[in-house]
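One structure, pasted below without further comment.
One protein chain omitted, others in place.
Chain nomenclature is as follows: A, B, C, D, E, F and G, assigned in order of appearance, with residue numbering initiated at 1 for each chain independently.
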Amino acid sequence: MIWHVYLSGEIHTDWREQIDAGVHDRGLPVQIMAPVTDHAASDDCGVEILGGEDKKVWHDRKGAGVNAIRTRTLLGRADIVAVRFGEKYKQWNAAFDAGQAAALGKSLIILRPPEHGHALKEVEAASDAVAETPEQVVRVLDYVINGRL
Amino acid sequence: MIWHVYLSGEIHTDWREQIDAGVHDRGLPVQIMAPVTDHAASDDCGVEILGGEDKKVWHDRKGAGVNAIRTRTLLGRADIVAVRFGEKYKQWNAAFDAGQAAALGKSLIILRPPEHGHALKEVEAASDAVAETPEQVVRVLDYVINGRL
Amino acid sequence: MIWHVYLSGEIHTDWREQIDAGVHDRGLPVQIMAPVTDHAASDDCGVEILGGEDKKVWHDRKGAGVNAIRTRTLLGRADIVAVRFGEKYKQWNAAFDAGQAAALGKSLIILRPPEHGHALKEVEAASDAVAETPEQVVRVLDYVINGRL
Amino acid sequence: MIWHVYLSGEIHTDWREQIDAGVHDRGLPVQIMAPVTDHAASDDCGVEILGGEDKKVWHDRKGAGVNAIRTRTLLGRADIVAVRFGEKYKQWNAAFDAGQAAALGKSLIILRPPEHGHALKEVEAASDAVAETPEQVVRVLDYVINGRL
Amino acid sequence: MIWHVYLSGEIHTDWREQIDAGVHDRGLPVQIMAPVTDHAASDDCGVEILGGEDKKVWHDRKGAGVNAIRTRTLLGRADIVAVRFGEKYKQWNAAFDAGQAAALGKSLIILRPPEHGHALKEVEAASDAVAETPEQVVRVLDYVINGRL
Amino acid sequence: MIWHVYLSGEIHTDWREQIDAGVHDRGLPVQIMAPVTDHAASDDCGVEILGGEDKKVWHDRKGAGVNAIRTRTLLGRADIVAVRFGEKYKQWNAAFDAGQAAALGKSLIILRPPEHGHALKEVEAASDAVAETPEQVVRVLDYVINGRL
Amino acid sequence: MIWHVYLSGEIHTDWREQIDAGVHDRGLPVQIMAPVTDHAASDDCGVEILGGEDKKVWHDRKGAGVNAIRTRTLLGRADIVAVRFGEKYKQWNAAFDAGQAAALGKSLIILRPPEHGHALKEVEAASDAVAETPEQVVRVLDYVINGRL
Partner (left out) sequence: MIWHVYLSGEIHTDWREQIDAGVHDRGLPVQIMAPVTDHAASDDCGVEILGGEDKKVWHDRKGAGVNAIRTRTLLGRADIVAVRFGEKYKQWNAAFDAGQAAALGKSLIILRPPEHGHALKEVEAASDAVAETPEQVVRVLDYVINGRL
């Protein structure tokens, strides 16, 4: 049995790679899924493929539409959605993904530094686990799948 | 026929009052709904009612749980969810509400200053309208209900 | 008990008025609902309220977004959706509404001239009744509500 | 992981073959699905198998019923529904499929020549991407699956 | 609080009137709903309103379509569906209604003479109560609403 | 891609074997599913496994409960539900299955002799195809899967 | 706007009356709903109305079926489900109601003495608030509805 885990949120550190490596090291039957994490590609995919726009808002809208195809499909298949909130940027799309995941009845893991706890309190109340390191996420997966502590 | 409109997000300016006044002036059949906007009450409701906590994270968790009862009920009844993103704070709960609203199939209106457009692009792609002023939200409601421009 | 009936489709003849009059004449407990049928308002509502656009496609997109708020809410409340296909125009939004209504499990009545039967065969196979005149729609409503032939 | 893509709409040009070839050339893990595109078979399947009808409307109804079995199953399995609107015919079944896809929460790509943009504005507002060529659809799939631009 | 009760099935005895009278005598806050019980009207409504048919099967199909509008709406609003199976006829539509009610999560009461128990065993296993007289159905309603035995 | 087809209803003739043979002869990628068709086993499974009952109604209830586990699982996985109504018995469980299938959005094929058309009109109005022979069901499957007439 | 609150669980103390009185004292727009709390009536309703049984298990089954009609309807209408676990009895039906409420997406409040916290940990993790006194439940309602602490 394969567990599908979608890693949403922050794309500027290597937290996904750490979780991926941890999952591999422990031999967990986990299919890791994620958004496109190449920032430039993610911003420009709409106009690159579907034609340029003069106004920034429509440039952005076209890209967001294309990225939504990926997000909707992968979020829909996920058993577990882990969302990381980092130090920088607004990260509203991360919280937006968390809201969708909660409403869809997905298991939700929040990964954030302690100082973000207060700002994330509504999101955390809808989650099953709050982690501070990628290693903790891997350990949660190992326990949840294998009962191994 | 009454239209139910939930106003989510920023609680430090009077945008809800402006929408409420506009709705009243135009005589729209709209039931405005909102979270508890008293910041201190919203933060402390959990420990005030259900008992104190030493650790901030559980203080927050208890409050978020109680507030979630209100949010879940009102969001569930809403026909339209308008979410305002302001200048300050993380506002992850606003984006989280927007994600829930989108997944529940609610009509979604985003209210934000122009400079937040890029950070909100995924949220806006899931919305039906993007406004910059409370007056625009009122005009959308008037048109949607009465066909009046 | 009030029955909610949404009248979708063609906006250039007075078929909605005929159904409305028929419902009134028979004293049926029916709440008639419809899209905004002022063609110009429907086309321009987006840019009128939310700001102008240079490109036609975004002018249209903004308007379609605002109109979708009305359609989604009223379609969601409808017990019965009647969709009229007329002589002119593409009327893809009518067929699109019919598709949404079918997927949402609404009762579906198609109103069209006989010569459109072949082009509408997939839509009609998903419908409960196919009428050729507004009077027939009124009679279906009277029978369905009162058992009166 | 296989992505399921249903190609709905116009059946008189080779747009499906072009997408199929493009998907094959790029080695995309995509299962292409489609309605029966043999026009005569699609029109006559009902009476051929289940017995003839004198009246055209029931000839059509029987065929539409049989075709609906295929459409419902494949649409239900699809992650992404791409709908092409061509130059000719009413194509109401294409818009009907798009409405069902939207209501079922599928990702939706519209493929049409620019001059159809206005007539399709409600459909496009519910879509994630609007393309003008089959090649663009293939590129969207490649990006969505592989993050490749 | 009003309870909505749909009375499906056999239309040749006065069991609905008995339940209606019992509900009235006890002053229960119950809205009784039912199909059109005029057998001729129910059979002919389709062709009467929408135009005649030569073949019996399409005569029947048109009528069944129109009646389905009523059934779908009322079944959808019902809290409780009571289905009576009588001595005569196939009554497949009664069992069909029961199947829909079960799949929709409605409370289900079966009303039948004892000798039909074996033939109804799958239906009864999906029901909440099996009654043999209309009076018992009224008493179930009184208890369920008022806790009165 | 495998198509899942559940064959519900009459268990006293070899119609399932005919469909199975036809599917095999044509090499269709179909997984045939069915209830337990051993009449005695189906009637007695409850008391055989879970302990005897003095009263027939509870003997039946226990068996129906156990059989419901099979029906619910297989019906839930089915893409297409074909229901046969034969000459004898009440066959209310067949109509009950059809009602569940309709409410669950499954494709529905009715297989019955012509003389049952009137009694089945409500069920047929909810179906996609009405066949009179097992061979016709096989041909519908072949067309639906392969577009082959 | 009326809030619907279902009070499930323990029926041997006056906790429902306390909540009812508190709601009344504060003038809250709350519709209190509950199971039948007359223990004997609740146990015997099935056999009283639908006929006696020799075996206890079927005596119980008939009663549970009838009570389920009430529970399903009221739980389905509830915005908030409060479940009390007391000192005595197994109270599996209380935990069963809580499981249904959680799966249906209802807001969930647990009311229990502190010593039951460990045994209820899975239930509490799915709840929004854990109270120890009826007064706390009333205060949660007052805050959730009025923002009043």
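Everything that follows uses one rule, which is that contacts are C-beta pairs under 8 Å (C-beta built on N, C-alpha and C of every residue); 3 or more make two chains touch, one makes a residue touch a chain.
This one's a predicted model, so the numbers in the text were calculated from it and none came from an experiment.
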| item | value |
| --- | --- |
| Per the touch definition above, residue among F:D38, F:E87 or F:E135 touching the missing chain | F:D38 |
| For chain G, the residues touching the chain missing from this view | 56-57, 60-61, 63-65, 67-68, 71, 85, 89-104, 116-126, 130 |
| Where the unshown chain meets chain A, residue by residue | 1, 3, 79-80, 105, 107, 109, 127-132, 136, 139-140, 143-145, 147, 149 |
| Chain F residues that touch the omitted chain in the full complex | 31, 36-38, 41, 44-46, 48-51, 62, 65-66, 68-70, 72-73, 76-77 |
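Rule of thumb we're sticking to: only the chains that are shown with their structure count from here on.
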| item | value |
| --- | --- |
| Pair with more cross-chain C-beta pairs in contact, given A-B and C-E | A-B |
| Chain centre separation (chain A, chain D; CA means) in Å | 31 |
| Centroid distance [mean C-alpha coordinates] between chain F and chain E, Å | 24 |
| Where chain E touches two or more other chains, by residue | 65, 68, 130 |
